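Supplied in structure tokens, the structure appears directly below.
Here the complex is missing a single protein chain, while all its other protein chains stay put.
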Amino acid sequence: MVNESGHGASDIRERLRRVALFVTCMVDMLYPDVGMATVELLERHGIEVIFPEEQTCCGQPALNAGFRTRRILAERFLDIFEPLVRSGRVDAIVAPSGSCATMVSHFYAVLFEDPMLAALRQRAEFLGTVTFELTEFLVDVLGVTDVGAHFDGRLTYHACCHLLRELGNDAQTRALLNQVHDAELVELSGAEDCCGFGGLFAVKNAAISTAMGERKVGNIAASRADVVTLCDVSCMTHINGLLARTGQPCRAVHIAEVLNNQVQVDTPEAASSTAAPAEADMPRRWQDPRAQE
Amino acid sequence: MSTRDDILTRLRGTLRRADLPFPPANPRPLTTAERMTVTRAEGDGLALAARFGTELEKLHGTYEVVETMAEARMALMSRLLAWAAEAEAGRRGPRPATGQERTVLGWAPDRLPVTGVADALADMEFGFIAPGSVLTAEERERVRHIRYGVTGVTAAFASTGSMMMVAGPGSNRSASLLPIRHIAHPHQPPLPDHGSVAGRVARGRSPGGHAAPVGQLVHDHRPQQVGRHRRRTHPGRPRAEVRPRDSL
Partner (left out) sequence: MATSPINLYAPYKERIDLAVGNKLQANSISRATIKLSAARVGSLAAVDGQELRNQTRRMKEYVLRNLPDLLETLEANITANGGHVHWANDGAEAGRIVLDIARKTRAQSVVKAKSMATEEIHLNATLEEAGMRVVESDLGEYIIQLENEPPSHIVAPVIHKRLEDVADIFQRELDLPPTLDPEIMCSAARQQLRKEFLGADMGISGCNFAIAETGTVCIVTNEGNGRMTSSMPRVYVVVMGIEKLVPTVEDAFLQYQALCRSATGQQCSVYLSMTSGPRRPGDADGPDEFHVILLDNGRSDMLAKGYGEALMCVRCGACLNVCPVYREIGGHAYGSTYSGPIGAVISPLLNNHVTNVEKLPHASTLCGACRDACPVKIDLPRLLLDHRADQVAAGDAAWAEQRAIQAFVDTVKRRGRYERAGKLAAIGSNLLAGMSGGEIKAMPPPFSAWTQSRNFPPFAKKSFREQWRAREAQKQQHR
């Protein structure tokens, strides 16, 4: 499974033994299965995962809303993770979120832009160089594309904005998805268009946010996919919120769960994937096996 | 303080600030060597003419490469007759009588690279007018319904199918502006790209190094637009008969 070509990559792998999981507050509180999938994926590739339990939120909501002087969460993040990296206890920080990884690697620089905060900015810049979004870490650092995932159904992919445009990660996720065995991959029309989440935007501009989401969900329905996968649970929450409300059978699933074989599609009574159930409460065709435990 | 000084002082004061996040402190201007040529056509005169024609046709223009002055006149006439026939065939209702249906508006004969245009037109019962002035209402009334314009070209650009026309004595704006159809005669092969050439034209044509007063770059015309439909005849391969007018 591990791509053995290239000495550089294997050198990095040789060095890389341990990573700190930055699970993100939303995964922690709302989607622990995504966190567990991330841990298991990393462990299966010989990476030891530690979870610094002091971590909470990276602070993006405050920055996004303009509260740039509320830097405490970012400083906290530096205090928690930096010593782990500096002391060599971990070699990298991995997050199952393009947006939260971007906050550390790109937006902390904005937060600490003031020349008075140069010391903090330097620490953030250092941390930014070792902070990776999960798929980026798997493909770019570990050199893996086939993680042994299997999915028996129609799969499409929504490119989350920060992942795509700040981290420049598109080929990586697509390379991983291309190696999901048995999956029927379909391109999502407008895959790169924002789903309309946007943090507080989803509430402050709920009408626009919903309209954007409806367009996204319309494209998802047109793809006739069983599952739309993506790399951020925030966008996933938004898309699922609309898919469920509008009675669509499709669900958005975090890529870690797809890659970790946590998703199955029921194909009972030859349910045509074109026919959308009229009722929002129709039994879901999509299920997470863990939810049944 | 005048508004002018007010604005300039404000700008200068701001630009002096060390904490200004933008623009960068000492950006260098783009040098001629650095500045990219966005599109460029390759090859000899004939290849450039062919590329020019291809680009022009993409934009709904037509072109013809002619070898001699006689061919150029012939191409011009056949194009005009075809348009006149087309207009007649497409006409619904009574024939409009503006009296300008068979008149051609053009640059002064000595500014046209093709000689004998007026005589050739007269042979086919077309009138030709190269007005010295199109300023007053009466002067405009005499040309406003003319459907065909004939002009020279200051420079043609092969990579985009564009032509540059610089207005001046004898080279009026109206002939390439008012008629719904336009025939242009580049007198030299099209140039491979825009940039520096256009610069030389703009700078060189006017006294004291200033720009020519009015230039324009013309390309296609999509039929649904308000302006005029343009068609062009292009004598692309210069022969001795096609006198280069004035140098760029």
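Each chain gets a letter, A and B, in the order it is written, and its residues are counted from 1.
The rule is short, and it goes like this: a contact is a pair of C-beta atoms (placed from the backbone, for glycine too) under 8 Å apart; a residue touches a chain by one contact, two chains touch by 3 or more.
Since this is a predicted model, take the numbers as computed values, not measurements.
Enquirer: Which one touches the absent chain: A:Ser223, A:Asn240 or A:Asn260?
Expert: Once the missing chain is taken into account, the touching residue is A:Asn240.
Enquirer: Residues of chain B in contact with the chain that isn't shown?
Expert: Missing-chain contacts on chain B: residues 2-4, 6-8, 10-12, 14-15, 17, 20-30, 32, 34-36, 38-39, 55, 59, 131-135, 137, 140, 144, 159-160, 162, 167-170, 172-174, 177, 194-196, 198-199, 202-203, 206, 208, 210-228.
Enquirer: Determine and list the chain A residues touching the chain excluded from the picture.
Expert: 23, 25, 27-32, 35-36, 39, 51, 53-57, 59, 61-70, 72-73, 76, 110, 161-162, 164-166, 190, 192-194, 196-213, 215, 237-238, 240-242, 244-245, 281
By definition in this document, only the chains that are shown with their structure count from here on.
Enquirer: Mind checking the centre-to-centre distance between chain A and chain B? Centres are C-alpha means, answer in whole Å.
Expert: About 55 Å separates the centre of chain A from that of chain B.
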